[in-house]
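The complex is shown incomplete by one protein chain, all other protein chains being positioned as in the whole.
Letters A and B mark the chains in the order given here, with residues in each chain numbered from 1 onward.
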Amino acid sequence: MNPRGPLTFALGLASALALGWVAYPRLQYRSVEQPIQFSHKIHTGESVGMTCAECHPLGDDGRFAGLPSIATCEPCHTETQGTTKNEKHFVEQYVTKGREVPWLVYARQPENVYFAHAPHIGLAHLPCERCHGPHGGSDQLRPYQENRLSSYSRDIWGPSATRLARAEWEGMKMTDCSACHEAHGVRESCLTCHK
Amino acid sequence: MESAETTLARYGMVIDLDRCNGCGACATACAVENNVPPANTSATERTGLTWLRVQRVSNGRQFPQNRAVYIPISCQQCGEHTPCVSVCPQNAVDVNPETGVVSQVPARCLGCRYCMAACPFHARYFNWFDPKWPDGMEATLNPDVSIRMRGVVEKCNFCHGRWQAAKAKAAANGARDIDPADYVPACVDACPEKAITFGNLDDPRSDAARASKSANAFRFLEKLGTDPKVYYRSDRAWVRRLADADVTARESEASRG
Partner (left out) sequence: MDKPLILRGARRCSTKRFLTWLAPWAAMAVLGVLAIGLCLVKGLNQTNMDNRFAFGLWIFLDLAVIALGAGAFFTGFLLYILRRDELRAVINSAVVIGFICYSGAVLVLAVDVGQPLRAWFTFWHPNVHSMLTEVTFCITVYLTVLAIEYLPIVLRNRQLRKVPSFLVFEGELHKVMPVLAAVGTFLSFFHQGSLGGLYGVLQGRPFAFRDGFAIWPTTFFLFILSAIATGPAFVLLTTSIVSKVSGTRLVRHVVYELLAKVSGWLLIVYVGFKSVDTIVWLNQTAPRSGVNPSQFYAWQPFGSWVLVVEIVILGLVPALIFISPTRRRSLPWLVTASVLASLGVATNRLVMTIQTLALPTFKFEPFMTYWPSWQEVATFLFVIAYGVILYSLSFRYLRLFPQERELQKY
């Protein structure tokens, strides 16, 4: 046997793993910055003290409002709050002009998925953090990562390429929904989550 | 832990053929509700997407005895031995246990069309063309129904998006079961003659359950044993006789409208 064999094999394996775990995820996603930097922490912190539902409410008809419109921001932001360039830009470009901010939604589901917040909040009483993580305390908006092939948000797969050792809220794949449904005895069929 | 079980329903409808005047409002409402694209210019009546089609059938007699009936036909939502479910090679079709609705998931469909060959009611449609809407018309699309790509099969699902909306409304108020008034398919809503009665066939208080058991109610091709959940009714015997397949060719030839 060629004595260089094992070495060649090890090198080949290492480069294959590096390609798959490091290079490919970089190739697969493109990063986009949010139009405005927003701090959840300031809004949910003691001085302002807002709750999640104040900006992301669930209506009586079961429709979830998703992201707040500029009208929600307006009462406080007609005048510039603080001195950051970011805030100035926000007020001048969006609040004053009455334009909506084109936020990039991390948790946006693919078009063939039906998801309603209502049963998860009203029946299962899940806290927001169960699926969205503790971003209510975050100071920054991380870049939005879009899959170049499917154009899905990276949050669907989750930040870990291997999906090993991930937090409870990381990943929103079909298997993740199903695992929780199964654990809680939810009767499932295709139409439960697809439309 | 509180149970996540909902009361199981078996939704069905009873279509009164004596009331139907063939106006086609049901078919139009269906297409609008379910994001069915406008037909391609080269589509024929056999390559279009008509989740609900209204078929005119005549009694085959000469004037003045000639009579016609209009039969709205959608997916009959078979219960037993659902012909399309078992044949799909990749589980794109199943039965929702909560509603009894036979699903069709376009994103899973391979487009092999085996389910179409299996369906005796010809209620399944293939996307022979790319779906296209005139400029600006995309704004009218219903967000509760996904649009289908070329090369997949689609069919009626009793406006499942409306059931989901009713379910979400109930859930927002902490209730597991929907209010029956919140869930009615678009065709039922649209019918000016109120010819379609919709509801849970397992709920003896529902109008649909009562109507399905009325004297002149029948189902098409019952002997195939697929247990459809779409019933029809007519007081005219010749119309009821259309339900069976057992017929000589000549009779069949004559009754073609």
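Note that a residue touches a chain if its C-beta (ideal position, glycine included) is under 8 Å from a C-beta of that chain, and two chains touch if they have at least 3 such contacts.
These figures come from a predicted structure and were not determined experimentally.
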Displayed chains that the missing one touches are B
Option from B:N96, B:N127, B:S146 or B:Q164 whose C-beta touches the chain left out: B:N127
Decide which residue listed in B:K132, B:R150 or B:K213 touches the omitted chain of the complex. B:R150
Residue of B:N21, B:S86 or B:S214 in touch with the missing chain, whole complex considered: B:S86
Interface with the undisplayed chain - residues on chain B: 40, 42-44, 46-48, 55, 57, 71, 81, 83, 86-91, 108-114, 116-122, 124-130, 149-153, 220-226, 242, 244-249, 251-253, 255-257
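Operating definition for what follows: only the chains that are shown with their structure count from here on.
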Taking each chain's centre as the mean of its CA atoms, how far is chain A from chain B in angstrom? 37
Of all residues in chain B, those that touch chain A in their complex: 1, 3-6, 91-99, 101, 103, 105-108, 144-147, 157, 160-161, 164-165, 167-174, 176
Residues of chain A that touch chain B when the two form their complex: 58-63, 110-112, 114, 116-119, 121-124, 184-187, 189-192, 194-195
